[in-house]
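Beneath this line is the structure, given in structure tokens, with notes to follow.
Now for chain A:
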Amino acid sequence: MLTLTNIVAGYGGFRALFNISLNVTAGEAVAVIGPNGAGKTTLMRVISGLIPAESGAIDMEGVSVLDTAPYGIINMGIAHVPENRRLFGRMSVEDNLRMGCFTPQFRDRFEERKTFVYELFPRMKERRNQMAGTLSGGEQQMCAIGRALMSDPRILLMDEPSAGLAPVIVQQVFSLIERIRADGLTVLIVEQNVKQVLRVVNRAYVLESGRLKMEGSAAELLESPAIQKSFMGM
Partner candidate 1 sequence: MFGEFTEALFSIFFIETLINGLLLGGVLALLSLGLNLIFGVIDVVWICYAEIIMLGMYTIFFLHVEGGLPLIVAAAGGIGVTALLGWMTHRFVIAYLLDAAPINQLLATGGLLFFFQGAAMVAFGIEFRNLGISLGSLAITEDIYLSWTRLSSFTIAAGVVVVLYLFLKRSYLGAAIRAISQDREIMVLMGVNTKRLYLLTSMIGGGLAGLAAILLALQYDIHPFIGLSFGPITFVICVMGGLGNLVGGFLAAFIFSELITIGGYFADLEWGYVMAFVFFITAMFIRPEGLFQKKS
Partner candidate 2 sequence: MNNSFSIIAIGAALLVFPLLGFGGYPLHLVIVILIWSFAYTAWSIMGRFGLVSLGHGAFMAIGGYVTALLWNELGLSPWFGIPTALLCAALVAIIVGYPCFRFRIIGHYFALVTLALSEVVRQVTMATRDITGGSLGYTPERHGDGWSVWAIQFPDDRVVFYYIALAVWAGGIVIWRLVDQSMERYALEAISEDEDASAAVGVKVTREKLKITVLSAVMTAFSGAIYCQYQLFISPDTIGGVGISLQIVFAVVVGGIYSALGPTVGAIITLLLAEVLRIWVGTAEVCISEKICLNVAGIPLLVYGIMLIVFIIFLPKGIVGTIADKWAKRAATMKREQTFRAEGS
């Protein structure tokens, strides 16, 4: 479904990604794990159009993402849950959801998708008129995920969903991700919490200093001594 070929990207004069090639097939859940500063967030931002790529190609179901205007990428079915949630703090939960299906393509389905998201996250329904900035960390993450789901995406990009959350909440978030996965939604997650994320994905790539160092199924990586030493402190 989504294919990256030899992506090179960075900020100003600083290169963060070197020849990244990866792919996600429909129905799969893929993770990109790696230490801080590896370039994981940069990767997400290149895919969703927040920063341009210097070279390479990104293909979504046959259509080139890099040739699409950044604000048109959501119309291709790529929805991005940004790092640190990035909710519109002074708007209500429901207004945030509304922004999730802003483009004319999705507006007609607002009610239908809203019901879907509220069923998935009953707590969001309770707090639908509350200002998003007053939600707890975990609730904000739910809201951000819900917002991305409003456009009924073909693939969901999640950038460090566990960032800044207490361990108990992190558990809840990943349980939620499992539930979303149960419907067969294709997911690409970038994450620092290796143990949790490998629980919910099929495959994973390891990114270090802007380069892909390893690739394998979730089970393989969980067993791998290298992974256990680097990321799980064993």
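Behind the choice of candidates: all candidates are chains of the complex that A comes from, given by their letters.
Criterion: a residue touches a chain if its C-beta (ideal position, glycine included) is under 8 Å from a C-beta of that chain, and two chains touch if they have at least 3 such contacts; residues count from 1.
Not measured: the values here are computed from a predicted model.
Chemist: Which candidate, 1 or 2, sits against chain A in this complex?
Modeler: By the stated definition of touch, the match is candidate 1.
Chemist: Could you please specify the touching residues of chain A with respect to candidate 1 in the complex?
Modeler: Per the touch definition, chain A meets candidate 1 at residues 48-50, 69-75, 79-80, 82, 86, 88-91, 95, 98-100, 102-103, 107, 151.
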